[in-house]
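With one protein chain removed, the remaining protein chains of the complex are shown where they sit.
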Amino acid sequence: MQITLTINDKLVIWDVEKDEILADTLRSHGLLSVKKACETSCCGLCTVWVEDKSVLSCTTLSVRAHGKKITTIEGVSKDAEDFARVLTAEGSEQCGFCSPGFVMNVLAMKKELVNPSDKEIIHYLTGNLCRCTGYMGQLRAVKTYLGVQ
Amino acid sequence: MFTLSDLVQPEKLETAYQVLTNKRNNTILGGCAFLKMGSKRISTAIDLSNLNLNYIKEQDGFIEIGAMTSLRELETHILLREQFNGLLPKAVSSIIGVQFRNCVTVGASVFAKYGFSDVITALLALNTEVELYKGGRMPLADFLKQPKVKDILVRLWIKLDTRQATYLNLRKSASDYSILNVAVSKLDNQWTIVVGARPRRASIAIKASAALSQRSLSDAEMEEAANQAAEELAFGTNMRGTAEYRKALCKVLVKRAIMEVASECK
Partner (left out) sequence: MNKVGMKSVGHGIRKIDGMAIATGKPVYTLDLAMSNALVVKILRSPHAFAKITTIDTSTAEKVEGVECILTFKDVPKERFTLAGQSYPEPSPYDRLILDEIVRYVGDEVAIIAAVDEKTALQAMKKIKVEYEVWEPVLDFEQALGHASVVHPEEDLHCNFDIGLQKEQNIASSYNEEVGDVEEELKRCSVIVEDVYYPQAQAHAMMETYRAFTSLDHTGRLVVVSSTQVPFHIRRQLARALQLPASKVRVIKPRIGGGFGGKQTGSLEAFAGMVTLKTGKPAMIIYDRKETFSCTTSRHAMRLKTRVGADQEGIIRAIDIQVLSDTGAYGEHAPTVLSCVGHYTLPLYNKTRAVRFTGNAVYTNKMPAGAFRGYGATQGTFALECTVNKLAEKLGMDPTEVRLKNISKVGETFLTGQGVLLGSTTLERCIEKGKELIGWKEKFPSRKLENSKVRAVGMAITMQGSGIANIGTASVELRLNDDGYFTLLSGATDMGTGCDTILTQMASEVLEVPMNHIIFNAGDTDTAPYDPGSYASSTTYLAGAAVVKAAEELKSKILEQGAKFLGVSVQDVEMEGLTVRTLAGEEMSLAKIAELTVLGTGKLQLVSSATHGMDISPPPYVAGFAEVEVDQETGKVELIDYVAVVDCGTVINPKLARIQAEGGIAQGIGMALYEEVIYNAVGKMASNSFMQYKIPCRKDVGKVRIAFEESFEPSGPFGAKSIGEVVANTPPPAIVHAVYNAVGVRVNHLPITPEKVFVGMQKL
């Protein structure tokens, strides 16, 4: 069926299957930053924003996104690069496969939390799994990026 | 892999209900987090997004929560943070992650009656009613006991009382399912002790709750109530723990929860 979306500030009309998930729809339209790594809604790699909130695009049926505003990392490239510069300065992207989803959630957090503590940062980002880095370097990068101690 | 032949987004509950009861494998969609794990073949999926069921509000002495409200909203809503010592935010905050909680809905979490549910355990410790489209309003405890029916959970009603409450759980990894979860509340002298993820679904330890309500709350009596809860409830074994361990945990967590609520009350 046809759905209308605002993808990264651009209005699009796409044909989707009724049981298609948003992650697949986005990838099939060239938004290849969106990664999938589980089938159980618990790794966070596919994180995008729907109406400016972090959601799992693997858990969102594309048809339910009809009429909504969707943002992927391609749509916030300047902010993403700003954070990525800090993240990579720590070396804490490692394999990078979880980075796009992680970056999206960090940017969402930045809008939502003011001057968060370590504990609040960790809590907000718990849904983003990473197998390479052990998370410490990511915490350093996030704190540097947010300018918190 | 699940399949889904059709999807409707009705504007009226009546239409949603009609579609639901039309065919055996027509299904209401919640947050869809567990959809991918099964191989469900859904004929018509019913999306309640257009029914304005995404809200939390205070009304006539109740907190009313629409079925499509996300667990993340439960976690962050000011009303729920302030009421019942933040019981509901506490109970949902360990569930996977923010993105997940932004997706999944309270209506589906309760309607599915999952044994591992954290939110049901917490809601049971409150004076919670569910409102079903056909079945009408009933206490959550009654709803949990009744067999699965084709109906629509529309909203939850939580009595806005001055209850003190807490929620405790034990998990291996912090984002795992609970091995056991416990919610305890006290309103005046009425205690409610709830234990979930046993791994069966949450229940009120009725005898222990009643007994504790009669007592003077010495350390020994609180411990006794916890032991009683462990005796009256049934525990099972799964990958996360044995029945014996759960029973032992029940004693510890219930005791701690009672003590915490008792000290809040002082």
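Just so it is clear, A and B label the chains in written order, and each chain counts residues from 1 on its own.
In the analysis below, a contact is a pair of C-beta atoms (placed from the backbone, for glycine too) under 8 Å apart; a residue touches a chain by one contact, two chains touch by 3 or more.
The structure displayed is predicted, hence computed values, not measured ones.
The hidden chain makes contact, of the residues B:Met1, B:Val149, B:Ala234 or B:Cys265, with B:Met1.
Checked against the full complex, the candidates B:Ile120, B:Leu170, B:Ala183 or B:Leu212 give a single residue touching the omitted chain, namely B:Leu170. Across the interface with the omitted chain, subunit A contributes residues 32-35, 37-40, 42-43, 45, 72-74, 77, 80-81, 84-85, 87-100, 103, 122-123, 125-126, 128-137, 139. Contact between subunit B and the unshown chain involves residues 1, 37, 170, 172-177, 179, 239, 241-242, 245, 248-249, 252-253.
Keep this in mind: only the chains that are shown with their structure count from here on.
Subunit A and subunit B have centres, each the mean of its CA atoms, that are 28 Å apart. Against subunit B, the residues of subunit A that register as touching in their complex are 1, 18-19, 21, 39-42, 44, 47, 53-56, 58-61, 63-64, 105, 108-109, 123-128. Touching subunit A in their complex are the following residues of subunit B: 2-7, 9, 29, 31-37, 42, 45, 47, 49, 72, 93, 96-100, 102-103, 174-175.
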